[in-house]
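Single-structure report; data block below.
Removed from the display is one protein chain of the complex; every other protein chain stays in position.
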Amino acid sequence: MAKRIEASNVSSYYGSFKAIDSISMTVEPKTITALIGPSGCGKSTFLRSINRMHEVLPNARIEGRLTIDDQNIYDPDVDVTAVRRMIGMVFQRPNPFPTMSIYENVIAGLKLNGVRKKSLLDDAAEKSLKSANLWDEVKDRLARPGAGLSGGQQQRLCIARTIAVQPQVVLMDEPCSALDPISTLAIEDLMFKLKDQFTIIIVTHNMQQAARVSDKTGFFSIDKTGEPGRLIEYDDTQKIFSNPAEKKTEDYITGRFG
Amino acid sequence: MSLLERENPGVIMTPDNIRSKKLPWVINLGIAVGALVLAAAVVLGLGIGNWVLVIVVGIVFYLAGLFAAASRVEGRRSARNRLWQTLIYGACILAILPLASVVWTLVSKGAARLDGDFFGSSMNNIGARDPNGGAYHAIIGTLEQVGIATLMAVPLGVLGAIYLVEYGRGKFALTVRFFVDVMTGIPSIVAGLFILAFWVLIVSPWFNNGTPRFSGFAASLALTVLMLPTIVRSTEEMLRLVPGPLREGAYALGVPQWKTIVKVVLPTALPGIVTGVMLAVARAAGETAPVLLVAGGAAAINFDPFAGNQSSLALYVYGQAGDASRYAPDRAWTAALTLVTLVLILTIAAKLLARRNRLT
Partner (left out) sequence: MGDYPSRSASTGAGGSSVTARHARSAGGGISPIPPDDLDGSRPPLGGGGALPRKARFSMETGFRALSTAAGAMVLVIIVAIAIFLISKAVPALQANTENFLTYKAWFPNDAEPKFGIAALAFGTVLTSVIALIVAVPVALGIALFLSHYAPKRLANPLGFIIDLLAAVPSVVFGLWGRDVFRVPVEDFSVWLNKYFSWLPIFGGDGPFGRSILLGSLVLAIMVLPIVTSLSREVFQQTPLMNEEAALALGATKWEMIRTAVVPYGKPGVIAAVMLGLGRALGETIALALTLGIVFNISFNLIESGGNSIAANIANTFGEANATGRGALIASGLVLFAITLVVNMAARAIIYRRREFRDSAA
């Protein structure tokens, strides 16, 4: 199921402003990769360029090559919606559709794909909610509005919604930054569980979280404001946090900077 | 394989292949041309309509053809996306057509009487066969009626808004606000009927030896009723946008509330208030119904808004529209062009002012 993501010299521009410069990394299937670094150094920009969500902003473009299992994501022949079906995303603030119930939120992606049969939808909803560790809490109130849940539950709902369409890769953009510590731990446990099925790439400000959760870590930074973000170091998490090769990485890890 | 994939083999949720063909724009164009040709053949061949029908049928054929072709090449979902996008673009074009027609007619027909005679003379002594005649009296009427109405509505409206924002508390304020909302919905002809019943039929005979009298002032009263709620609501909105800390800074210096309002709050909100007033004035200048009912309509110039019938530009257009003389349409259109120009200048100025407003 899960696929490999490979970036070679990916740079991203908004108009003439260069946001990230020459990022190269390989993400193996069924691993969790964390992207860390100070604010504004391009981690989210890079993440969003993987499922082409950065194109939501006007005048966005990419240079370089980004492939999923050797298929170039930015090939002119590529259907953007197919890319996004294959690479799902969970956002920083939980964003269930406010006019839909919990059930409708989870199956939203399935319905878009034309699945109509109730039995299939019910089954998929249950599976996704179970995978997201939310089933027990909501199974009796699936018809209630999605926005009525707590923050942590909403985020798990969004995760359920994302995995219901069975993507290959799941991107998470600071998924716990708007949540309390208990919900954060719940989501981190969830990530371990999901690792078996999906490739996961997570952007996080929380270094401890990156150390807890990920297999590999990439450290982003910028030289000064106005400069594009760069990938300073990318290696096994253990190495990054105990014996980083770059000085900048070490400065960040030890809190001397950022 | 999940339950989903087993039961629903046709549904590929995350296709292994992310590439898909796109419909080349050349094909799109070809479908459009083909649809038009086909429609022409059907409509003109069968003789069931003219070129307008050809276009309508052509559009239907085009949409159907586009959907079919896109479904084949790009897939159902993408085809539906294209279809709706085309419909949405089409809605805009559909709306532009009548608008363009109105503008074109105004300019082309209205140019007929753009002469000094039109703006300098009235309809006094102009018979049915007389090609002269102008709208001077109507322009005077509009300026006076709207001017007096503004002088009445603005202080009343601004003070009322000040009450609602600064002093109003409790049930009375809620009632006032509710009735302001009620007033915004008064049809202009009902406002005219009210002034007819109240001012013209009951009050004016006191000043006129017992006989009711139409006047420009009566029209001003009706226009005031129409302008008041707009001014109150827009002023209220502007006053609320003035930041609390601005007021509190003045209070903390010991400035009394009335002085804070007059010297701090109002000047800050002034551009927005002016915008609201200008929009209300633009609307009042274009009103026909109230003037029709209470100003009497006149052919001659009358500078006195308090005595005797008056016309207004909008009423003049309406009157000339219903006039059987063959010179009337030209006059009607030139007057319409003048009226629209006046209203648009006010409205555009108001909106440009709103854009530069620091508060919004």
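A and B label the chains in the order they appear, each numbered from 1.
Just so we're on the same page, a contact is a pair of C-beta atoms (placed from the backbone, for glycine too) under 8 Å apart; a residue touches a chain by one contact, two chains touch by 3 or more.
Model, not experiment: these values are computed from the prediction.
Across B:Tyr62, B:Phe118, B:Phe217 or B:Tyr318, the residue that sits in touch with the chain not pictured is B:Tyr318. Considering the full assembly, B:Ala289 is the residue among B:Ala39, B:Met123 or B:Ala289 that touches the omitted chain.
Interface note: of B:Asn17, B:Ser101 or B:Asn208, the residue touching the hidden chain in the full complex is B:Ser101. Touch with the chain that is not drawn comes from one residue among B:Gly160, B:Gly216 or B:Pro305, which is B:Gly160.
Residues of chain B in contact with the chain left out of this view: 48-50, 52-53, 77-78, 80-81, 84-85, 87-92, 94-95, 98-99, 101-102, 105-106, 155-157, 159-160, 162-164, 166-168, 172-173, 175-176, 179-191, 193-194, 196-198, 201-202, 225, 228-229, 232, 251, 254, 256-259, 261-262, 279, 282-283, 285-289, 292-293, 314, 317-318, 321, 329, 332-333, 336, 339-340, 343-344, 347-348, 351. Although one chain is not drawn, its touching partners on chain A can still be listed: residues 51, 53, 56, 58, 81-86, 88-89, 91, 93, 95-100, 108-109, 112-113, 158, 161-162, 165.
Simple rule for what comes next: only the chains that are shown with their structure count from here on.
Distance from the chain A centre to the chain B centre is 48 Å, each centre being the mean of its Cα atoms.
The touching residues of chain B, counted against chain A in their complex, run 2-4, 7-8, 11, 13-15, 17-22, 74-78.
Against chain B, in their complex, chain A makes its touches with residues 68, 71, 73, 75, 77-79, 81-83, 85-86, 110, 112-115, 117, 120, 123-124, 127, 165-168.
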